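I'd like to ask you about the structure that follows.
With one protein chain withheld, the remaining protein chains of the complex are depicted in position.
The letters A and B name the chains in turn, as written, and every chain counts its residues from 1.
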Amino acid sequence: MTEVLQYVIDGAALGSLYALFALGIGLIFGIMNLINFAHGELVMVGGYVLVFVSAPSTIVRVTLMIVIVIVFALVMERVAFRPVRGARADTLLVTSFAVSFLLQSLAIVLIGALQKSVGILSSLNESFTVGELSIRKLDVFTVAVTAGLLAALVVFLGRTRLGVQMRAAAEDFRMARALGVRANTVIATAFALSGLLAAVAALILVAQTGVVSPTMGLTVVLAAFIATIVGGLGSLTGAVLGGYVLGALTVALQATLPLGYRPYRDAFVFAIVVLVLILRPQGLISSRAVVERV
Amino acid sequence: MIRGSRLHARWLLLAMAALALMLGSAACGGDDSGDDAGDTSQSTEAATEDPIVIGSAVALTGGLSAFDLPAVAGTEIAIEEINASGGILGRQVKLVKADTKSDINQGARAGLEVLEQGADAMIVTLDYNFGGGAAREAQKAGKVVIAPGAGSAKFGVQGIGNMAYTLGIAAQTDSTVAAEWGIEKKGFKTAYLLLDDVTDYDKDQCSSFKQVWTELGGEILGEDTFKNNDTSVAAQVTRIKSLGQEPDLIMLCSFPPGGAVAVKQLRDADVNSAIISNGAMDGTYWFEDSIPNLSGFYITASASVWGDDPSDRINEFVEKVTAKDKQPQSYFTVLGYIAVYTFKTAMEQANSTDGAAMVAEMDTWDKEDIGGLALTFTPEQHIDTAREERIIEVNNGKHRVVDVRAAKKQLPLFGS
Partner (left out) sequence: MRGALKRHSTPVVLIALVTVVTMLGALGSAVLQTTVVTMLINLILVVGLYVFVGNSGVFSFGQIGFMAIGAYTAATLRIPETTKNLLYPTMPDVEVPSIVATLVAGGAAALVALVIAVPLMRLSGLVASLGTFAFLNIVYIVASNLDEVTGGSTGLGGVPASTTPYTALIWTIAVILIAWWFQQTSISLRLRGSREDEAAARAIGIGITRERTAAYVLSAFITGIGGGLFAQFYGTFNPAAFFVATTFATVAMLVVGGVLSLSGAVVGTIFISLLSEGLLRIEAGWDFGLFVFPETRGLQQVAIALAMLAVLLLRPRGLTDGEEIAPTRIRRLLRWRSLRPRTMAERAIRRLPQLARRDAATETGSRADTPLLAVENLTVHYGNVAAVQGISLEVEESELVGLIGANGAGKSTTLATIAGFLAPASGRVELEGRSLVGDTPERIVRRGVALVPEGRHIFGTLSVAENLQLGTTAIGDRGLIDETVEDVLERFPVLRRYYRSSAAKLSGGEQQQLAIARALLSRPRLLLLDEPSLGLAPLMVDVVFDTLAQLRDSGTTILLVEQNAAATVELADRTYVLRTGRIVTSGTREELLASTDVAEAYLGVRA
């Protein structure tokens, strides 16, 4: 029983991280039909800021990192994505490949291929025990921060003028513009938010793994890609749900597969994902058909 | 709505034409240098001042450059030393480089590139797959080729050809040393296998370790797998913590960054077993900030770059590297250095730069002292299984050699 609970915690922590990744991708997709593969590089940039910026207090270091990542996201939108706005989905996708590839190559040229280790939030690396359960503080932090961010996002999208405009733009971009919603403002806001999500994801990821490398973005974006589509493209609730489902599935398979089959874990994950999509082609939550509030 | 303008098609075609031209001229250039090389080989007897060319077809950029660049640094220092002391066979040594971009399909091309620049011997990426492409071109051209750190016996007669040698250690040898050290020196009884199943080296290492460990009477408490790009090994840690008994030793068959993530998450979860891994986990870069006071972590390595190697020659070399650049992060830099001395010794023994003549000498080496390392090769086996490996311990973030030992048991390198 303790073991099962322990796995549940592992799954929740991993799922939270995946949910953060997926939300960053889902937010942009909803508004401009772009699956932003360069989102992973935002996480990478965040990681390297933590490596190179040494500030006296963690708060300053993290704040600075968040600001820099958001600026990166905004510049990315302005320079690379605004000119192709509204193009075919594959053009958008490949544009984001190119941005991703560019940032990765630059990181390798400027910083080197060797990964760097980072110490951040090391005080959260201890565990505490509840009964027989040993819980890492970092896992609690991860779940709590994710929940907090989600709540803030719900409030922002539901209660603020800009939030309502974003939801409208996500549903019908053209109509939103016909009502005077400024396309540039809404898209820039979406990128700023996805930058914020990437920055927080970077903080948690780096605190968990302790390493930063030029290619770390790929893992991030692949998990996000799967999670958003399984959850239901265009639905933010779906993205979050997809993240948790993916996290839970990965941990569950790792825990239950017999040793000889464990190397095939990800193959099983993908097979199950395809199965889900065959049964529910729109994903777990279909964005246009179901009324949703997030 | 799409905004943006279209580039004039004419410019694009013009750009393509310019590129094609560049290519064309480069092609001619390539031919020219090929001819030059031909001329030199014909006039070798006449003009012995022509330098001996060592070609380095390695990953200068991309992911593998993390391992190849330190080796190149070692190669460069060896060439400087040799040139300062009169060269090889009275000729100066020149290094030419080509970049594989860490792309497995660019290996052959990079090999051809250095051959076209007249390489007499070649150094390739320290991996059977990534170095194999270039190595096969060297084999075809009849040049001796060395992979400083390839850990597969296939990098040799069986997988490439008789011109190919590796200075690396087979996974089987590495894990035999690790298991014998654990049981005999440390008196460990129980072990746990944590396998990063991305590379065959790591798979071989864990399976060989299991075999040797149990043969020596040790117990395997369990085993698990993960992937190098996993961001979390929490489930694997949970499995270890659920054993009811902490294993004495965890055999971690992995490499950074995945290996680094595993060590951190094990220690974060208060798993305090000794952890042993292989040479790919050498260096401080992967833990210095994330686990600054790492302890109870061990690796097996061919040499120590931490100033306390049993060979003074190697310690001197490490000082040189440190003075020139910075503290090396892995012993691969030593192997890049030794590769050049391997060529030197073979050329001098054969009194020729001819590949076949060099091979004839090298295949007879039995603990031949090359640049501070004793090398053993046979006509069938171009990987050294008699190497005295260093067990390096990381204690409170500091490396130090705690044991030197060769594998007693010789596991078969093929068909295991």
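Methods note: a residue touches a chain if its C-beta (ideal position, glycine included) is under 8 Å from a C-beta of that chain, and two chains touch if they have at least 3 such contacts.
Here the structure is a predicted model, which means the values were calculated and not measured.
Considering the whole complex, the hidden chain is in touch with A, B. Residue in contact with the omitted chain (choice from B:G159, B:G182, B:G283 or B:P328): B:G159.
Residue B:E116 is the one among B:E116, B:D268 or B:E389 that touches the chain missing from this view.
One of A:V109, A:A147 or A:L259 touches the chain omitted from the figure, and that residue is A:V109.
Summary of contacts with the chain left out: across B:E76, B:D120 or B:D197, the touching residue is B:D197.
Within chain B, the residues in touch with the undisplayed chain are 1-10, 12-13, 16, 19-20, 22-24, 26-28, 30-31, 34, 60-62, 98-99, 101, 103-105, 108-109, 112-113, 115-116, 128-129, 132-133, 136, 152, 154, 158-159, 197-200, 203, 414-415.
Residues 35, 80, 83-84, 87-91, 93-95, 97-99, 101-102, 104-106, 108-109, 161, 164-165, 167-168, 171-172, 174-183, 218, 222, 225-226, 229-230, 233, 263-264, 266-267, 270-271, 273-274, 277-278, 281-283, 287-288, 291-292 of chain A touch the missing chain (whole complex, contact as defined above).
Note that only the chains that are shown with their structure count from here on.
Measuring from the averaged C-alpha position of chain A to that of chain B gives a distance of 35 Å. The touching residues of chain A, counted against chain B in their complex, run 2-3, 6-7, 9-11, 13-14, 17, 51, 82-87, 108-109, 112-119, 122, 125-127, 134, 136, 138-139, 205, 208-211, 213-216, 218-219, 250-251, 254-255, 259, 262-263, 265-266. Contact residues of chain B toward chain A in the complex are 1-4, 61-66, 102, 197, 223-227, 229-232, 234-236, 238-239, 241-242, 256-257, 260-261, 264-265, 268-270, 285-292, 329.
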